[in-house]
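Note that this complex is displayed minus one protein chain, with the remaining chains in position.
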Amino acid sequence: MGKILRIYKPFTHAGFLLAAQYRINFVFFVLGDILRCFITFFLWHAVFTSGGATTFMGFSETDMTVYIFISFLTGAVAYSDGSYIVGEEIRDGNIAMRMIKPIRFETALMFQELGERTISAVMIFIPLAAGVEIYKFVVTGTLGFNIWFFLLYLVSLVLSYLINFYFNICYGYSAFVLKNLWGSNLLKECIVSFLSGAIVPLAFMPAGLGFVLNLLPFASLTYIPVMIYLGMYDVPTILMSFGLQIFWLVFFIFLQRIIWSACVRRMSVQGG
Amino acid sequence: MIYVEKLRKEFKKAIKEPGLKGSLKSFIKPKNEIITAVDDITFHVPKGEILGFIGPNGAGKSTVIKMLTGILTPTSGKCEINGQIPYKNRKNYVKEIGVVFGQRTQLWWDLALRETYTVLKEIYEVDDEQYKKRMSFLNEVLDLESFITSPVRTLSLGQRMRADIAASLLHSPKVLFLDEPTIGLDVVVKDNIRNAIKQINENEQTTVILTTHDLQDVENLCDRIVMIDKGKKVFDGAIDSLKERYGQSRELKFIPVNFDIAANLDYEREFNLSDNDIFVENDGHSISVKFNSDKVSVEKMLSYTLSVTHVKDINVGDADIEEIIKDIYKSGVDIGG
Partner (left out) sequence: MRIIKKIHRTFKLHRIFIKQDLKRLMEYKVDFLTGAVGMLLAQAINLFFLSVIFSQIPSLNGYTFEQIIFIYGFALLPKAIDHLFFDNLWSIGYFIIRKGDFDKYLTRPVSTLFAVTVEKFQVDAFGELIVGITFLCVSIPQIDISINFINILLFIIAVLFSTFIYTGIKLITSSIAFWTKRSGHVMYMFYMVNEFAKYPTTIYNKVVASIITYIIPFAFTAFFPASYFLVGGNPLFNIGGTIVMAAALMALGIFVWNKGVSAYESAGS
């Protein structure tokens, strides 16, 4: 473990510096994206005002607001650039260079992202989570913060990032076929944000579809952590969800290894 | 034709302090220092002349060119070309000039070369008949035919440069600015480009201002050179006069049969020369003697050398402009003009 850390630490440091260098840009981008949350927030506010009912398919307005912001937060912290980076490497042919280095490509990438994630976590996670809790306190008048749910959420969030990371690497290999990285990533973002519950809670889906979506890996990215944060899952459900997340994590790690060795074989046959 | 008077350009540069604290500080209260890129430069160019603009990297050559082409506004001073001031009424002014930046193309990367010229034809409002005539002339001089239907991104560097020069000449400009037109090209292509520039200059009396690092360009093309260093003009005159002024230096090079005997040569005492006028170098294979031909004639040098030692080989070299310019860059003395 110590040796691994020693080898990969420079990547974390580089990612850290990179993020620090672009922090102003980063702030503007995050601000641009948070605007979307507010639009959704106002839209739901209007829904609750227009509908007259206090709950919408089991969600109160406070639940919905927390859901909007925490799902954004989860998506932002668990974000991974993997598919873009792998795609670029494939497009410009640098992927071949990765094979001659004595380190694992994906591990180096992860350590680099670790640096960036730390910065974004500090810069958006703390203020936004605090904002949500203050909002809850103002609206409901009670201190609803539950440290246990919060800690379980953090565990689920870390799993979410890891799944997302390996999923993105796997998706990145699609650049062998789809050369338009911008387009294929837009496609991915659309599908993922829909299936992960980032746009509409999976509970709002038709029953059969909802059940299937709950089992797919995408639910592990956003829906599961947010439901845990909201305290909507009881302990057995949480344990089962963790099991599901771990299953998908292992699945994508292996899938990634299989695709990678197929690439290596293909390149050693075709010569890059 | 071109009048440049005390032209000056200053840039503000933010001083960045290291670390997070430093960058925060410079964000709140930025500190600037002023860098003078071009420092009161004055020169004139008559119509039809080819002027070489030379100087080491970062001397301010490009900044001067950018001011003359209307890209940058001078901090102070004046420049007037064809009776127009570049940065005022830019659109009207640029109709009369052509510009080529060797480092980057001005052609449209994705368009076929022919389409690129169609775009330029519209932009510069060249009428159909004039366009046809012009294209056939440019084709003759720059030999564009073989790649005119290819997209610009597929051209080789030499083809691209020819295409770029043709693009800058489509509207028959009176003045042509070439910023490093031969950079990165091989010897044959360089030669083609030089011939083309010469031909256009002769045919149409186009005034040409060119910057370069390749002194062959200067020797082959330029009537006159202006040399700048650290934003200041350090020489202005004909190449011959540069040679005359600094080029009295000749080089006598020989391989003695016996190096020990050759060691007896003492030019300084024989001709009573000072350190400035003579420089001897022995690298073990040959001996090189640089001397001032004003102080001692080539003939005397030769006969004295041969009287002391037998040689396997001997020759006397002309003043090398490259050497001269290197010397001037290094010493950086103000020698005006």
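Quick notes on this structure:
Letters are used for the chains, namely A and B, taken in the order the chains are written, and counting of residues starts over at 1 for each.
We take it that contacts are C-beta pairs under 8 Å (C-beta built on N, C-alpha and C of every residue); 3 or more make two chains touch, one makes a residue touch a chain.
On a predicted model such as this, the values are computed, not experimentally measured, just so you know.
From the options A:Pro10, A:Gly183 or A:Gly243, the residue with contact to the unseen chain in the full assembly is A:Gly183. Residue-wise, the contact with the chain that is not shown comes from B:Ile123, picked out of B:Ile15, B:Ile123 or B:Ala238. Within chain B, the residues in touch with the undisplayed chain are 11, 35, 37, 58, 60, 62-63, 66, 69-73, 87, 90-92, 94-95, 97, 99, 101, 104, 106, 108, 110-111, 115, 118-119, 122-125. Across the interface with the omitted chain, chain A contributes residues 24-26, 28-29, 31-33, 35-36, 38-39, 42-43, 45-47, 49-51, 56-57, 178-180, 182-184, 186-187, 189-191, 193-194, 199-200, 204.
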